[in-house]
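Every protein chain but one is kept in place in this view of the complex.
Then we have chain A:
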Amino acid sequence: MARQRTTGLPAWVFVPALLGVVVVVLPLAGIVSRVDWGQFWPLVTSESSRQALLLSLRTSSVSTALCLLLGVPMAVVLARSQGRWLGVLRSLVLLPLVLPPVVGGLALLYTFGRRGLVGESLEAWGVDIAYTTIAVVLAQTFVSLPFLVVSLEGALRTAGRRYEVVASTLGASPTTVLRRITVPMVLPGLLSGAVLAFARALGEFGATVTFAGSKEGVTRTLPTEIYLQRVEDPDAAVALALVLVVVAIVVIGVARPGRGSL
């Protein structure tokens, strides 16, 4: 049978490439091999697991909604405005993408914590955020927001302004243009951005533990539960980890690279 020849690739390139694949895939095989399939269902449905899973789903959903609420306007502003400070602003906004999560958690703690920058005045009003479910949501939003913004800003830049210009000459107000043209046209980018943000929120650990702690049913999310269980009950940790692996695979299926910009 005729086959297209891959030209221009030296044969040795396949060796490190394959090695790279092994580095990524082998650990997955490792964790799957450790799953106690007989106990899998009871383990992932135990009271503490169920609580952690539900808390994770709830908080991740809320933080994804927050990401959409704040991230869509941010992406639109970044993609459609001009100005010297915009580059600086963009770098600042995208910082959580590269910041170690534990540093993000500390930053949140010293801002919204009891003695924090804003926390002190909040406490005077009787509002206490640190070590509550709100803190979990805040930490997740902090780390996932850049994913949505980057993904959506790329989609907006690719879509360009020409359709928006046409829409406005047809009599559409800026709000109508945003609602009926801009957002619908970048819907795939928006969706993949939202899915990525949800996945990042679901997996969030460092910032959450630092800023929100791990109180069962209140701030103990799935990743925290896995981290705590890995010593006491490795089988439960592995089973829950597998749940997160499956979620991750589903997310990659939905938000494949090439559809959005990430």
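Operating definition for what follows: a contact is a pair of C-beta atoms (placed from the backbone, for glycine too) under 8 Å apart; a residue touches a chain by one contact, two chains touch by 3 or more; residues count from 1.
Going forward, contacts and distances are computed from a predicted model.
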item: Per UniProt record, name of the chain withheld from view ["NADH-quinone oxidoreductase subunit E", "3-isopropylmalate dehydratase large subunit", "Biotin carboxyl carrier protein of acetyl-CoA carboxylase" or "ATP-binding cassette domain-containing protein"]; value: "ATP-binding cassette domain-containing protein"
item: Full-complex contact with the absent chain, from A:77, A:185, A:218 or A:244; value: A:185
item: Residue, one of A:167, A:195, A:209 or A:222, that touches the chain absent here; value: A:167
item: Residues of chain A (touch criterion as defined above) contacting the omitted chain; value: 162-163, 165-174, 176-177, 180-181, 184-185, 187
